[in-house]
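Note that this complex is displayed minus one protein chain, with the remaining chains in position.
Right, chain A next:
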Amino acid sequence: MTNLRKPGFVLGLIVIALAIVASLAPQLLATHDPFESVATDRLLPPSAQYLFGTDNLGRDLYSRVIYGAALSLLSASLAVVVGVVVGAVVGLISGFVGGRTDFIIMRFVDVLIAVPGVLLALIVVASLGFGPVSLALGVGLGAAGSFARVMRSQVLRIRSEEYVEAARTLGVRSPAILVQHVLPNAARPVIAMAALEMGTAILSVSALTFLGFGAPPPAPEWGALVSAGRDYVATNPGLSIIPGAVILVVVLAVNRVARAIGGDE
C-alpha cells in the first residue's frame, strides 16, 4: 500500500476514523451531555472545559458537534447508497437492454441531471416532509443520474467484451450474465465515484439542514449548528465557524481518501 506513505492520505484516514467513531459511539469522544444547558455558562469562548466554547443556551458546542456526526454522516451515507443503488440499477438495465428502453431511460436521466441536485432534493423533501431520511432520499436521487450514466457506459463497454459473448454461447442466461460478468467488472469506477460522492453528500445534507429542511432544531446536526450560530456571528463567530470548519475538514478528508481509492493520483 503505497498510499499509507502519503501524509495527506493518512491524515484523511484519521479524520474519517474519528468521524465514524463520533457517529457510532459519540459518548467515547464527547465531554458533556449535548442537550444539557448550564445557564451560567452561556456563550463562553473555547477553553479547557468547553473545547469549542458554549452556545446561547450554555450547551457544550464540542459535544454537540460530536453528537451531530451521527445525523450528518448517516444521512449522507444513506444518500450515497440511494444514489448508487438507484443509479446502478437504472444504468445496468439501460446499458444491458439497450435499444428503445435505453433511449427512454437515458432521456429521463438527462432531465434528472439537468435539474440542480439541491433543487431536486428540495422538491423531494417538500413532497415527503421534512426530516433526515427524506433529505437523504432527495440528495441521493439528485446523484443517481450521474451514477446511472457511469454504470451505463461501463455496461456498454463490458457488454461488447468477448467473455460476455462467450458466456452466452456457453448457455448462461442473461440475468446470470448480468450478475456474474457485467456487474463485477463494472463495479470499480462506480465504487470510486461513490466514495467521491460521499463528500458532496455531506455538504448537501449540511446545506439543506442549514436551510431548515433536515432534523428539527434540538437535534445537533452540523448544518443546523452553523445555522443556530448565525444570530451570534457578530459577538461569537465561533458558534458558526467551528461546526463549519468541522464540515470542511471531514469533506476534505473524504475526498482525499476517495481519490486514492479511485486511483486518481
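Keep in mind that, in the parts below, a contact is a pair of C-beta atoms (placed from the backbone, for glycine too) under 8 Å apart; a residue touches a chain by one contact, two chains touch by 3 or more; residues count from 1.
Everything that follows uses one rule, which is that contacts and distances are computed from a predicted model.
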Exercise for the section: Look at the options "3-isopropylmalate dehydratase small subunit", "Paraquat-inducible protein A", "Phenylacetate-CoA oxygenase subunit PaaI" or "Peptide/nickel transport system ATP-binding protein" and return the one that UniProt uses as the protein name of the missing chain. Expected result: "Peptide/nickel transport system ATP-binding protein"
Problem - Option touching the unshown chain, where A:3, A:77, A:185 or A:255 are the choices - result: A:185
Completion exercise
Touch assignment to the omitted chain, from A:111, A:166 or A:233, lands on A:166
Completion exercise
Touch rule applied to chain A and the missing chain gives residues 161-163, 165-173, 176, 180-181, 184-185
